[in-house]
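Could you have a look at this structure, given as structure tokens, before my questions?
Every protein chain except one is present and positioned as in the full complex.
The letters A and B name the chains in turn, as written, and every chain counts its residues from 1.
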Amino acid sequence: MIISRGFHGRRPTADRKLPPGQYETTGFPVLSAGPTPRLSAADTELSVTAETGRRHTWRWADLMALPSERPTVDLHCVTKWSKFETRWEGISLDVLLADVETDADHTLVSSHGGYTTNIPLADLLDGKAWVVHTYEGEPLAPEHGGPLRLLVPHLYLWKSAKWLRSIELRDEDEPGFWESAGYHDYGDPWREQRYRGD
Amino acid sequence: MTSEEHLPDDHVDGNALAGPLAEVFTADVTVAQSECAHCGATGPVARLLVYRDAPGLVARCQECGQVVLRYVRTASAAHLDMRGTVTLAFSLAPE
């Protein structure tokens, strides 16, 4: 091993709140697999399509009329940074999906710009996921997924799709953008499920 | 040339694929001509737009912006997804 004398770098820290292999950051790194879409809240339309083909849609005003929550959560990115106690405001998926009839087990979430990610439906329910529009008291900035992103903090952050456009409820699991390119299908940071086979 | 700290929307070129893809190709991929599966545009891989502030490398067509190839390097494997590429043409020295 060739050591570069005096080099320390950033390495995983030993804080007990950190999942294995993660280090803490106080910044908010921006990751993206393509250009940042510039979308206006006024033109926002979110859709949920059940496996039966039944489609539900919400315009921005519809979403704002729903009861909102203010979760404070820790974020864990598969590129190894974690950020503690981020404050968001948005709508619980329990509220959003309350009137949707479905027997599906899987979801495929799609973003403006073509990004997709798959999440088991159970992981979007029971207070575990939100559709958020506000971060630290400010409208969510485009680089962080504004005007609307998904927030599923118990999974790696690539599951929290930015620029949310639609959620498809499916009988069959279909891998999304990173899941089909070698990343883990589920992505639990506490079990360090980074890559397929982990 | 340095390669730390980027801004949103920051991308580099296909040149940046030379190092990572040297692990899986014997020839230099960046001079190969790729054909985009979405719009049919052709050009050297070096001219693709590469987003690397991401869990993997995402190369997009310089004409239509669609994904041409994706590369994920895990601790023990490489995943190269080329469903956005019709062909990849290399010029090689005559046998």
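Note that in this section a residue touches a chain if its C-beta (ideal position, glycine included) is under 8 Å from a C-beta of that chain, and two chains touch if they have at least 3 such contacts.
FYI, contacts and distances are computed from a predicted model.
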(request) Could you tell me which of "Ferredoxin reductase", "Heme exporter protein C", "ABC transporter permease" or "Simple sugar transport system ATP-binding protein" is the UniProt name of the chain missing from the displayed complex? (result) "Ferredoxin reductase"
(request) Specify the residue from the set A:G6, A:G53 or A:P67 that touches the hidden chain. (result) A:G6
(request) Could you tell which one of B:A18, B:A37 or B:M82 touches the chain left off the display? (result) B:A18
(request) Identify the residues of subunit A touching the omitted chain, counting contacts across the whole complex. (result) 1-11, 27
(message) Under the stated touch rule, tell me which residues of subunit B contact the chain that is not displayed.
(response) 1-7, 9-16, 18-19, 22-23, 26, 28, 30-31, 44-47, 52
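Going forward, only the chains that are shown with their structure count from here on.
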(request) Report, in whole Å, the distance between the mean C-alpha point of subunit A and the mean C-alpha point of subunit B. (result) 26
(request) State the interface residues of subunit B toward subunit A in the complex, per the touch definition above. (result) 6-9, 11, 51, 53-56, 58, 60, 65-67, 70-72, 74-75, 77, 79, 81
(request) Enumerate the contact residues on subunit A facing subunit B in the complex. (result) 29-36, 78-79, 114, 142-143, 158, 178, 180-183, 194-196
